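The complex appears here minus one protein chain, its other protein chains still in place.
What follows is chain A.
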Amino acid sequence: MGRKLLTEHINVPGIDTFEVYRKHGGYRSVEKALKTMTPDEVVEEVKKSGLRGRGGAGFPTGMKWSFLAKPEGIPRHLVCNADESEPGTFKDRELMSKLPHLLVEGMITSSYALGANTSYIYIRGELLYVLRILEKAIAEAYANGFLGKNILGSGYDLDLHVHPGGGAYICGEETALLESLEGKRGNPRNKPPFPAVQGLYARPTVVNNVESIAAVVPIINDGGEEYAKIGVGRSTGTKLISACGHVKNPGIYEIELGVPVEEFIYSDEYCGGIWKGRDLKAVVAGGSSVPILPKDLILKTAAGENRLMTYESLSDGGFVTGTMLGSGGFIAMDETTCIVRNTWNFSRFYHHESCGQCSPCREGTGWLEKVLHRLEHGHGHMHDIDLLVSVAKQIEGNTICPLGEAAAWPVAAAVRHFRHEFEWHVTHAKQAAQPGAVYPAQGVLA
């Protein structure tokens, strides 16, 4: 049983109220930071913890914080990225709706470290009901002197607001998020300047994922070194994994980084195996943007070592035989899953969500969707398979933001590992176009 640094009290009745949360040790990190530490000392602890951004990119949080420009007389901002939209990922929604005060506490401690006096939580618009939960928690924090002027007599002031999006995956990209927060379309900005220099309202800004901000709480409570003792190598601490798709027990699991993938899938402590007694076919381990891996490569690396739930182990083998931990959106597919249909579905998603700013992404995602649609529906040609790879390659690296790569990688990986299924959709076009049809080489279906 691994340690639960974030979710230990998640099922305590009333933990969404200030009173119960406080009784279970809530807001200690604020007291410790504001009363006994300088802002730089807080940053230092986060650096020592080795915490890496939990939104997907995995960039060290402490280092990101230390890049924040601090020009005299210009306000700085901390913005929490709660625009959780990566298919397969639902950890932040769970964390915010059940433990709203954990995020509020993390925001206060982190804002103090960065010297921000106005901070925002940008939450996806679909989660308006979670916005209400957070606003209630924020009101309670104000009423108890943890927000507002002169918090705990420290002289530090902080206002915290929640801001809803309007339904756009792209706003999870940090500069698109800032545009959106300014009341504009979510078009990602060219970088540089980076948000650390010119972010919200052209002021120095840090944007962090919900889970990263929440992790600051145990890091300050117990010290960065304690946090860094959990995990393997540069993958320190715990991570929330959203398990979904064809696992027996979908849900949120807080794991110590380093759990073997096989244990995560098959142990009753986690996913409990694959549903309906079926065999596992493939896994998308870190949200829909990361490369899909077939069963043998998700359980073991190409070198035959056990694959672990860490940033390094999952990316072992690069994109040839590896993938990424990403956001922790863990999508399992059983033997009856049609990989072509699934790839088409994800391509449709990226085409729909492309902001349209860069031609390679706007046009390329459309091409990917179109070609996959005709393969899936029995109108494909053999040369379409290489066309997919070619279009994916031309998107990659040619766009302002990473949505282009996010659209291209899954397609390239699906063709790399499941080319036989794409070919089957051409050679057995009529059969493949039937609803529920699946490549028959594996498993029970004829």
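Quick notes on this one:
We adopt the following convention: a contact is a pair of C-beta atoms (placed from the backbone, for glycine too) under 8 Å apart; a residue touches a chain by one contact, two chains touch by 3 or more; residues count from 1.
Following the convention adopted for this analysis, contacts and distances are computed from a predicted model.
In the listed set "Aspartyl/glutamyl-tRNA(Asn/Gln) amidotransferase subunit B", "Amidohydrolase family protein", "Na+/H+ antiporter subunit D" or "NAD(P)H-dependent oxidoreductase subunit E", the entry agreeing with the UniProt name of the missing subunit chain is "NAD(P)H-dependent oxidoreductase subunit E". Of the candidate positions A:86, A:335, A:405 or A:421, contact with the unshown chain belongs to A:86.
Within the whole complex, the absent chain has one touching residue among A:244, A:261 or A:437, and that is A:244. Only one of the listed residues, A:99, A:127, A:255 or A:375, touches the absent chain: A:127. Take chain A: the residues that touch the chain left off the picture are 84-90, 92-93, 120, 124-129, 132, 159, 161, 163-169, 180-186, 201, 242-246, 250-252, 284, 288, 329, 331, 333, 337, 341-342, 345-346, 349, 352-353, 355.
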